[in-house]
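The structure's right below; bear with me while I get my questions together.
The complex appears here minus one protein chain, its other protein chains still in place.
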Amino acid sequence: MTNVTAERQEKSAVETVSVWIDGQAYDVPKTMPHPVSGEQVGTTMIQACHMHGIDVPYYCYHPKLPVAGNCRMCLVEFGTPALGPDRQPLYNEDGSPQIRKSPRPVIACATPISPGMAIYTQTPEAKQMRESVLEFLLINHPLDCPICDQAGECKLQEYAVDYGKADSRFVEQKVHKPKQVDLGPRIMLDDERCILCSRCIRFTRDIAGDDALGFADRGSYSILTNYPGKPFDNNYTLNTADICPVGALTSKDFRFQMRVWFLKETKSVCTSCGTGCNIMIGSRNDRIYRYTPRENDAVNSCWMCDYGRLNYKWINREDRLREVQQRRDGAPAKTNWSVALKEVAERIESSPSGSIGVVASARLTNEELYLVRRLVQDKDAITDSVPRMGEADHLLVDADKNPNTNGAHATGIAAKKVGADIATIADRIRQGKIKTLLVFGEDVTKHGIEADLLKELDTLVVSDILPNATTERADYLLPGCAHAEKRGTFTNAKGRVQKFMKAIEGPGDARPEWEFLHELVQRKTHDGGSANLPALFNEMAEQVPAFHGLSWGELKDTGAQASL
Amino acid sequence: MAQEYRLILQHADEPGYTNDIECYLRHGGYEGLKKALALEPKTLEDGSVKSGPEQIRDEVRTSGVRGRGGAGFPAARKWGFINHNSGKPIYLICNADESEPGTFKDRQIIYKDPHQMLEGTIIACYANNVHLAYIYIRGEFHEGAEILNRAIREAKEKNFIGKNIQGSGYDLELYLHRGAGAYICGEETGLLESLEGKRPYPRIKPPYFPAAYGLYMCPTIVNNVETLCCLKHVMLMGGAEYAKLGTPNNTGTRIVCVSGTVKRPGYYEVEVGKVTIRELIHDFAGGLPEGRSLQAVIPGGSSAKVFRAGEKFQIKKKAGDGQETVEMDLEDLPYDFDTVVEAGSMSGSGAVMVLDDSVDMIEAIANIAEFYAHESCGQCTPCREGSLWLKKALQRLAHGRGRKEDADYILRIADNIPNGRTICAFGEATAWPVQSTVRKFREVFEARGAEDEARRARETEGAGGVGKEMDVAASSQP
Partner (left out) sequence: MPESHPNFEVPSQLEAEIDEVITHYPEKRSASLMVLHALQDHFGFLSKEAIEWAAQKLELQPINLYELVTFYPMFHEEPVGTYILKICRTLSCAVNGAHRLHHHVCERLGLDPNSHASQTTPDGRITVEYAECLASCGTAPVMMCNAAFYENVSNEKADDVIEECGNNGDTETENKEDV
């Protein structure tokens, strides 16, 4: 969907027309892609204004949804070029075209522009219309901002400050509607806060393909609802909380957890599947409170699935691996990074060719997989990743649940089909050929290398984030970091290389894998290469053909295509 | 003494006239349709050929027929927006959702002369290359629906509907669709949504003008029952002859519904513009009850702006080659499309509601406000919130809870609803009666507010400083 949109936008060099906005001339494309069908349709006034940074406030409009036109907040005045009796444009003395102002306002979200059109967003009439729409929206709206989760990112609050009046003239009784409505397993609804903009209805019907929400009753008593007894439960429901312009729809996971203005927002990427939806991590004091989707038209538009969104709790888990450990007399004992890395480097270096096996998760970053490859490249090691295939859906969810399978391919960790060599590694351990196994981020006992087989090894080096049957058997245990705790890049299922930034610190001694991998490579080869992440990425881009031509800086916030 | 001119209602009230097809045929029924179907293509001087349907459209243009549903838009111009080469089917809907308060003319046609309405509809369909049409009838017309269903069945049996109508090669299917109690379905795009099985939320225009993106996003014509009946007569008389009825630009006849505080409320078919409001009230409707005097007239259904008795208007009139402005009293206004608009209101759906001096104007406007609050679909903000706010404020004032500032308070609410701020004209319909009533009867509103405040002040003193809670839940009871 979104890829098509973006491509079409790039490809077709659309004709531009000139319009006047608040007395100034601007060029705008005559058509733009429709948010759902991707078809080129007439550019609207609101698009023209927004692309030139001119503010037109709105509630029901959403750039990624079909237009509804119901809130009336974007009402503007407009005019068209005045024509003389000869049907030719008339000009003022200063040479500017004469405009015939329309006696009626229009909604900027639904009205297409035409050549020479004049749009007035700042006239007293335009301001008065906004003010009155806001007043109407507020008369029946509860004044519960102090306990409302939306406070701080509420458009009603925001616009009331920007465009409204402080006092309400309303002296009648408010309409009362259902509160704390359990709309579905992840969404709560407060009908009194709802301004009936229908964004959620349009999203779930037109984007998620689940026609599950609607309005019941009518007039001022209208309420948003699901069908009674049929919970709103698709894998995209939480997007409705994002696009709800007020506090009517809230995430059960996030509500009452944290005031949004305390949250630090960090650009990142979701790791739950190969799509790599762009996200914002909301954190405070090294704790993650929420993921929200971040717009990237080449990947996820501005949506993400509920599964991915809620798949962050493991990062905050109490049993995270925090200590560097070394097995002494059959029992794990605490050690430190310098001892452990020195010994691991020596063991690898002293291993005969063909005696090392590596299982490196396709959840590691491109840079980390690149460093793993470098670490063992002169040892004729067998390397692989663990496949994680599941179900895909029609929208964002990819069948591959690894976020970086293409990175594993590109760096040569998984040369063939992911997981194809795990059986070979197991066989060679059994045969006594592989004596050293390096495992990064996988519980291999669940993926073809049974726990008993691990006993055959001389050395088992394991890096992971959470304890499991493999970490329990490690000779060296190196605590790693979740993506939220480091910087790096993934290559998504469509070959897009996307970077993510560090939101929080890892627990205890945990270090980003790329950091200690860099140190291992340095110790082993005395040529560790780049010691900071951007330089490491650039180095990798030179060394790995798939990444040729890319640079950390040019990935920007939305990534770039690898040549796979 | 002004006289009725019965064209559409020519037979409806005749003793012995029944609503079956045999009776209709005995009275020259379906002759207009037969004439329409028989029109041969005509070769023009420039060699181009004008088809039968095109000739009918020309006749309708010549006739000057304007829509009888409320807006008074010329029927031929509405049809003219249809693109006949879009490759999409063209649909026609007969709007029989009669629900504008004060209006009961379509009911007469549907119940008493349904075949006339069918004939007009079929002519309109033929003229516009329509092969599938619907009659959207309001849900409360149970019997009307039965009558129409029977009429459709009869017309099918006689091959006025169906395949190869009267051997002309023209096919048309026509079905009846019932509403379920929503005024907004009379708004043509609300009607289309309703007919598509969705909530009848009027569509935003642009882009969804029915002529281009109507039913199923295809070109669609929505015409009122009475408008369609006019077509039968245009067909029989010829457009030019029809245009001689009525007055220039306000041609033909209109069924005017007079109700309220008059002795003989009812429907009266008159030539448009040839009778005055005074004649409607006094000659036709028998005048006001004894001892009563006129207080207000709502000239075009409850959506129209209210006229106050004694109001004077500056009306432009033709004088020789030029124009002159004459001052006219409300009751002297000719009841047509243009003059009533010039006087600041509209003849809308042809419903004249008369209010004598026994009616409390505050209660009357609270009653109308309650109607709009109940019927607002709730789609767009100003109408949804404004209509209920107006109802609450007006009912508060009507129930002794007024304030001195309420006239201004109510006007400011009402002023924020119309003039293009809402998706459809319902916004205007909600605001206009309130705006006009408060502005024209301002002293009544101010006096009531002041009275209420004074009384509350006395009560408060008596009750030791405790005021009563405002009661806004109760409804108006004129």
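For clarity, chains are labelled A and B in written order, and residue numbers in each chain start from 1.
Heads up, the rule we're going with is that a contact is a pair of C-beta atoms (placed from the backbone, for glycine too) under 8 Å apart; a residue touches a chain by one contact, two chains touch by 3 or more.
As the structure is a computational prediction, the values presented were derived from the model and not from experiment.
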item	value
Among B:N19, B:S63 or B:T103, the residue in touch with the chain that has been omitted	B:T103
Residue in contact with the excluded chain [from B:E14, B:D171 or B:E196]	B:E196
Of B:N19, B:T276, B:S302 or B:S347, the one touching the omitted chain in the full complex	B:S302
On chain B, residues whose C-beta touches the chain left out of the figure	98-104, 106-107, 132, 138-143, 173, 175, 177-183, 194-200, 216, 257-261, 265-267, 298, 302, 351, 353, 355, 359, 364, 367-368, 370-371, 374-375, 377, 474-478
Touch list for chain A against the chain that is not drawn	211-218, 225-230
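Methods note: only the chains that are shown with their structure count from here on.
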item	value
Sites on chain A touched by chain B in the complex	67-73, 75, 103-107, 110-112, 129, 132-133, 135-137, 139-140, 169-173, 175, 195-196, 214-215, 217-222
Touch list for chain B against partner chain A, complex	182, 199, 201, 204, 206-207, 373-382, 384-389, 392-393, 396, 403, 409, 412, 416, 419-423, 470, 472-473
